[in-house]
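Here is the structure we will look at.
With one protein chain removed, the remaining protein chains of the complex are shown where they sit.
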Amino acid sequence: MKTVFALTALTLAAATTPALAKGVVVNQAITETEVLGAQQGWCKALVDIAATGAKSGQPAAKALAEKVIDAAYGYQMGAVLFKPTLTVNPQTFRTTRAGALAYFVGGDPTFPKDTGFALKGWTKCEVDNSAIFIAGDSATTLGKVHFTGKDGKVTSVDKTWKFVKDDAGKLRIVVHHSSLEYSDK
Amino acid sequence: MKTVFALTALTLAAATTPALAKGVVVNQAITETEVLGAQQGWCKALVDIAATGAKSGQPAAKALAEKVIDAAYGYQMGAVLFKPTLTVNPQTFRTTRAGALAYFVGGDPTFPKDTGFALKGWTKCEVDNSAIFIAGDSATTLGKVHFTGKDGKVTSVDKTWKFVKDDAGKLRIVVHHSSLEYSDK
Amino acid sequence: MKTVFALTALTLAAATTPALAKGVVVNQAITETEVLGAQQGWCKALVDIAATGAKSGQPAAKALAEKVIDAAYGYQMGAVLFKPTLTVNPQTFRTTRAGALAYFVGGDPTFPKDTGFALKGWTKCEVDNSAIFIAGDSATTLGKVHFTGKDGKVTSVDKTWKFVKDDAGKLRIVVHHSSLEYSDK
Partner (left out) sequence: MKTVFALTALTLAAATTPALAKGVVVNQAITETEVLGAQQGWCKALVDIAATGAKSGQPAAKALAEKVIDAAYGYQMGAVLFKPTLTVNPQTFRTTRAGALAYFVGGDPTFPKDTGFALKGWTKCEVDNSAIFIAGDSATTLGKVHFTGKDGKVTSVDKTWKFVKDDAGKLRIVVHHSSLEYSDK
C-alpha cells in the first residue's frame, strides 16, 4: 500500500498517484464477531453435550466434553480461572482441566459433589451481553446466559468470560466466572 | 548491557570481557506484587469507606468512594465489566461509574435498590486467591474475599478481578465479577 | 445484543426472536486505518516542520517539533527505541526526547553532529508499506519511506515503526528504526 502526504499544492497530484501493490497485512486483533462466535460455540457445545448424554449416556457426553474443553478453554496455558455456577467449597474453583470436566459431566470421585451441569437436559442456551470489552490481547464479556431445560424452565446466570487468541488464531476461554442471580427477596 | 556468544575456544575470553554500561531497561510487565498490592488497596478502600460512613455520614463516604473509583477502576477507558455481589435485575451490571458509585454508597434514586455495600460496617477485608494469571497486558485473579462485619460475622464471596496497567503505570480494575457462594443445601 | 443457539427444531424460532437492545461494546483494538493514519501524520508533521523552518526559522521549527514529538512518540512511557536514519556513534540511538528533538531540528550542543533532519527542505513524504502486523497491544509496520527534497531528489529509507495505543486511544510510536538503503555497488 502507499500513503501519501504532500504540501497543499501537491495534494491533488498525490491523490491521483496510482496505488502501489498492497503489502502484507496480518491483523490478529480480536473482533466482536469472533467474540460472539466463541460465545455461541460455548452455548452450542453445552446443548450438544446435553443431547449426547441423553441419547448415548455419560461416557459419550464425557468424551465430547473433553473435546470441547480442549478446544475452547486455555487449560494448556497453565490454568483457567473458572468459577462454575454450582460448585461448593472446598472445590469452588476449577483451575484444572479435570475440575472443569467433572463439573460439566460428573462421574469423578475426586469431585464428589459434581453431578454434571451439562447433563441437566438443556435444550437452549442464549447469551445476552451487557458489555463487551476488546483491548490489547484479550476480549472480555459480561452478561446474562439463559439456559432452557427440558421442561421449558429457564435458568439465568451472570457470566463473565475472558478470551485470548491462541497461536492458531482461535479464541480460548481463560477466565470464566458464572453465578446464579442474587435475589433480595 | 552486553551479552556474548563465542565458539567454545573463545568462551573464557568472552566471559571476562568487562561489562559495558547497562542500557536503558523499561519493564512495564505486571508483577505478582503489583497485583497483590492492588487487591489490598481495594480491601483497604472498602474498609476506609465503611469507617468514613460510620463516622462522618454518607456524603463523606460518597466523596471518598468517588476518589476510590476514579483511582482504582478503569471507567475512563469506556466501561468496566462490573457485576457486584448484591445487585438485582434490571440493574445487575454496573458498566458506568454512576452505577458503581451507587452500589458502594447508595443514595442515588436512579438505582433505587442500592443501599450501599460499603456502608455495611465492614471492619476487615481479606483476599484469598485461588489463582492469579498474568499474561500479555493484563492480570486476572480468582478467589475468595472475606468481609468481616461489625458483629464479627464473616461474609465470603467468589471474586474475579482483571487488572490492566494504565499509562501512569498504575493497575486499574477493568473487570470485577463478585457473587455470593452457591449453597447446595 | 443477544446471540442464540438452539437445537435444530428450534432454530427458526430463535432466529425470529426480536433482538434485544445491544449492550455496550468497547473495542480498542488497533485498526489498519489507524496505523495508516498515524504514518501519514508522521509524514505530514515532517513536511510541516520543514516548511516552518524554511519560513520562520529554526526556533519555530523546534517549537513545532516539540509538539509533534510529545503527541506522536511515547517518550513519556519511559523511552522510545529510536534509531534515526543519519545518526552516528556514540549517539546513534535516541532513547530520550532530547535526543529525538536534536535529531529533527538540531541546535543542541549536547548532540553536536545533528544538523536537523527535518530542516532539509522536504516537500513530500510517502510511505510504501511492505508489511503491517497488528496483534495484541501493538501494530508494527515495515517498508520504504520516500522523502522528496526541494530540488525534487528523492531519498528512500527502510523504516520500522511500532505503535501502541495510549489511554486516550491515540497511537504512539514506541519503536522507530530508520536506515538508508544498503547498496551492493
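Per-chain numbering from 1; labels A, B and C assigned in written order.
As a convention for this text, a residue touches a chain if its C-beta (ideal position, glycine included) is under 8 Å from a C-beta of that chain, and two chains touch if they have at least 3 such contacts.
These numbers come from a predicted model, not from an experiment.
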In the whole complex, of A:Ala79, A:Ala102 or A:Leu171, the residue touching the missing chain would be A:Ala79
Touching the hidden chain, out of B:Gln58, B:Thr96, B:Thr123 or B:Ser156, is B:Thr123
Had the left-out chain been drawn, it would touch subunit A at residues 24, 26, 28, 76-79, 95, 136-137, 166-167
Residue list for subunit B contacting the dropped chain reads 1-7, 10, 14, 20, 23-32, 36, 39-40, 43-44, 47, 51, 123-137, 143
Touching the unshown chain, subunit C contributes residues 77-79, 81-83, 85-89, 92-93, 95, 113, 130-131, 133, 135-138, 140-144, 158, 160, 162, 164, 174-175, 177, 179-184
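As a working rule, only the chains that are shown with their structure count from here on.
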By Cα centroid distance, the chain farthest from subunit B is C
CA centroids of subunit A and subunit B: separation to the nearest Å works out as 23
CA centroids of subunit B and subunit C: separation to the nearest Å works out as 33
Multi-chain contacts in subunit B, i.e. residues touching at least two other chains, fall at 77-79, 95, 136-137
